[in-house]
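Worksheet for the structure shown next.
Note that one protein chain of the assembly has been removed; the remaining protein chains are unaltered in position.
Per-chain residue numbering starts at 1, and chain names A and B are given in the order in which the chains are listed.
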Amino acid sequence: MLFYYLNLIGIFFFTISGSLAARDKKHYHDYFGVFFTGFLTAIGGGTLRDIILGDYPISWIKDANILLSIIIAFLFTLFFKNYIIRLRRTLFLFDTIGVGIYTILGLQKSLDFHVNPFAAIILGLISAVFGGVIRDTLLNEIPLIFAKEIYATACIAGAVAYSILTYLGVSENLAAPVCMILIIAIRIIAVKYKLALPKFDFGNETKD
Amino acid sequence: MLFYYLNLIGIFFFTISGSLAARDKKHYHDYFGVFFTGFLTAIGGGTLRDIILGDYPISWIKDANILLSIIIAFLFTLFFKNYIIRLRRTLFLFDTIGVGIYTILGLQKSLDFHVNPFAAIILGLISAVFGGVIRDTLLNEIPLIFAKEIYATACIAGAVAYSILTYLGVSENLAAPVCMILIIAIRIIAVKYKLALPKFDFGNETKD
Partner (left out) sequence: MLFYYLNLIGIFFFTISGSLAARDKKHYHDYFGVFFTGFLTAIGGGTLRDIILGDYPISWIKDANILLSIIIAFLFTLFFKNYIIRLRRTLFLFDTIGVGIYTILGLQKSLDFHVNPFAAIILGLISAVFGGVIRDTLLNEIPLIFAKEIYATACIAGAVAYSILTYLGVSENLAAPVCMILIIAIRIIAVKYKLALPKFDFGNETKD
């Protein structure tokens, strides 16, 4: 039950993050475009995870509450937009909460499907980030995951921590929220202190 | 049978629309690029719908007539291109006919899979527009659905009308063509009179 509601909360935050992404584009979107961007951001990662796992029916087809969460989040964005956008880094925060929740939920589901731990961590990451990747790609931008600071690294750290904790016998109901908070905390701290992974240095370009 | 042939007709129009899209790009494509763009435009939406529904085998794998329709449409574009491109708004018209047909076929198939009506309408929309979304994304443009006037709205209006009509007992064989024509008519009228959904106003940008 905990995970069921965490899923709906993740969907809620992803929808707001997706809807707000339209704000930064030169050409404002109409109501449908904003809704659809939010929808794709919210369901993209989970849908890809379910398709790769072959877990049919896909979650948002099976459970109408997911679509309900998206609609509520869209209406929330619609009515409280002036409040939301006045808060600094709102898009970042909402995206981060969604990513934290979805990494662990995706990892957990994959482990339930007896996927090997390394593939399960990648599937957790895909669940968390691919909604955003689809959003950015459709809006014709290089996805955040390729361009910015500690992002995937936070997810992977949280996913590895979850794998270790549950392996050591910690209950899923405890390990899951702890690792979600860990992911969110790492990402916030990384952005606050401008931490980044070292660049992959391909050597002196002039040599090429 | 009606729906089987409507599907092939939709595929035919989508292929032409996809092939013609290459025309607007700076770098003209070779024959293969034009064929492949037409192919992806034609099968993209239906393939995604089938994958999300878990309806295997995917339609174009199962039914060779779909590939035959694509090849005929490609050859048609090849031989009559001078005639086709002289007609104004040809790409728009062919795309609109494909979208009208595919929205209703996708909706109907989803309802046959006992998907809830709201998810079924979204799947109808995805069937209709995702071929074009894939085409635009690969050609490095912001998909039409995010950038332009009444597009998805026409699909949704037609899909809702179909749901209501069949719920009221109207036969599918009557409701389907009527609603396809409704979608096509709404889109043509919207473009002719430059109707658009209101923009999503994110408030005064300077406040942010």
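Following the convention adopted for this analysis, a residue touches a chain if its C-beta (ideal position, glycine included) is under 8 Å from a C-beta of that chain, and two chains touch if they have at least 3 such contacts.
None of these values were measured; they are calculated from a predicted model.
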item	value
Omitted-chain contact residue, chosen from A:Ala64, A:Ala152 or A:Leu165	A:Ala152
Per the touch definition above, residue among B:Leu8, B:Ile51 or B:Ala185 touching the missing chain	B:Ile51
Footprint left on chain A by the chain that the document does not show	51-54, 115-116, 118-119, 122-123, 133, 137, 140-143, 145-147, 152-153, 156, 196-203, 207-208
Residue numbers in chain B that touch the chain omitted from display	22-23, 27-34, 36-37, 39, 47, 51, 56-58, 60-61, 64, 67, 78, 81-82, 85-86, 137-140
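What we mean here is this: only the chains that are shown with their structure count from here on.
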item	value
CA centroid of chain A to CA centroid of chain B, Å	29
